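A protein chain is absent from this complex, but the other protein chains hold their places.
Just so it is clear, A and B label the chains in written order, and each chain counts residues from 1 on its own.
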């Protein structure tokens, strides 16, 4: 069994480690993390160093490749870039939890992780360095571009296209044939009934564009520190989440 | 292993083909499709002809039966009728993806397909020619009538009754003990808290009846052509999707 490293040791890192252990295709030699000291452990695996130390680590631990376990799409991209600057031919492996269902005609590229209960249906195609999280599904003929992500329980109908770096957050539903633009974020619990353009934040039932968004803006909740960006707060809490029915709609139906 | 045909070669057809391959209970001899030319392929399987050619096809390919892979409930019904007119004793098989969980005390009738990650709980009963799509679930003691369907990620609580031809669309949630009427459609992302009568379109959070509906009206998004019925559009996009809280509700709670 080849030795690999897991790059990232946060909560998402623990989930990826669990999937690798369950898949039993690779042996985890340790963890690469920029923000944690060498020797810090994650589910029993030691932090071996940061990306800059990879050449040494590869030699010392006979490393075949690595799994990227960083939840934020932009940060994951930057770390992959940094690794390739140091080790140009570094081999990124695909991780698929054994309970995930990947159709025979679907394709999942290198560096992508597919987590417990996730489903990738017939003829779907998932690019490099994506995340298909817990119970998320991409139905038939769907496409996920590089560095895009589905949070837990996201459901995409058939022929949905997720452009590179787009992030669809927890529990969002996307109906058949919709496209989500590059670097766009779809908020948790949203119902997407129309295409979402590039570089926006959209949410609600049905989802609507709330504002524009620059690549790299944070969109995940940060809870271990006190610094939460204004953007994150705006996305996740007080924001309006539904549009109102015209008053006369309810009058037409006896029990509405 | 018996030879079967798959009737329908759209995206839903690809999903059904994948489930049949994974189940490995039948060998697919080819595809029956009215709208595609003979020789056209679907995931590598050839279109052998339309329903009218079934008697020849059965003879030539030693066909044991067939799986219906048509997503629209009414169209599926019409095709089944047409097949029975030509081959009265045609054998419709049940397809169950191996990842689907069907309780020992549940029953699933002929012609029904149960897709990846779907769950049919204890004592539930699913009639002929239904679809339980990706990650959809019917909980304990539930009933689905003939030609009804759950789109991906639909969740029905215990003792829910889905009447014949009813369609519940992507991501809808139906609480315990609810009934959905014949030929009714529940819109994507809806939360159903009260019974839905026959022959209506209902959606929203909570779902309310939006309008009446005639059997056979289209309800699925058509994306390969330019002809999208007015009804489909009304169902899927601009429609009001939520009712407003009275203004004074939020005043009662400090963080509402």
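Assume a contact is a pair of C-beta atoms (placed from the backbone, for glycine too) under 8 Å apart; a residue touches a chain by one contact, two chains touch by 3 or more.
Quick caveat, the model's predicted, so the values are computed rather than measured.
Asker: Thinking of the whole complex, not just what is shown, which of A:32, A:186 or A:210 touches the missing chain?
Answerer: Within the whole complex, the residue contacting the unshown chain is A:210.
Asker: Just name the one of A:73, A:105 or A:134 that touches the chain not displayed here.
Answerer: In the full complex, the listed residue that touches the missing chain is A:134.
Asker: Sort through A:17, A:67, A:80 or A:186 and give me the one touching the missing partner chain.
Answerer: Selected residue, touching the omitted chain: A:17.
Asker: Of the residues listed, A:8, A:30, A:164 or A:189, which one is in contact with the missing chain?
Answerer: A:189
Asker: For subunit B, which residues reach the chain that was dropped from this view?
Answerer: Where subunit B meets the chain not shown: residues 99, 101, 103-105, 117, 119, 121-123, 135, 137, 139-141, 153, 155, 157-159, 173, 175-177, 191, 193-194, 205-206, 242-246, 249-250, 253, 255-256.
Asker: Mind listing the subunit A residues that contact the chain we can't see here?
Answerer: 11-12, 14-15, 17-18, 21-22, 43, 97, 99, 116-117, 134-135, 151-153, 169-171, 188-189, 194, 204-205, 208-210, 220-221, 223, 236-237, 240-244
Throughout what follows, only the chains that are shown with their structure count from here on.
Asker: Averaging only over C-alpha atoms, locate the centres of subunit A and subunit B and give their separation in whole Å.
Answerer: Here the centre of subunit B sits 29 Å away from the centre of subunit A.
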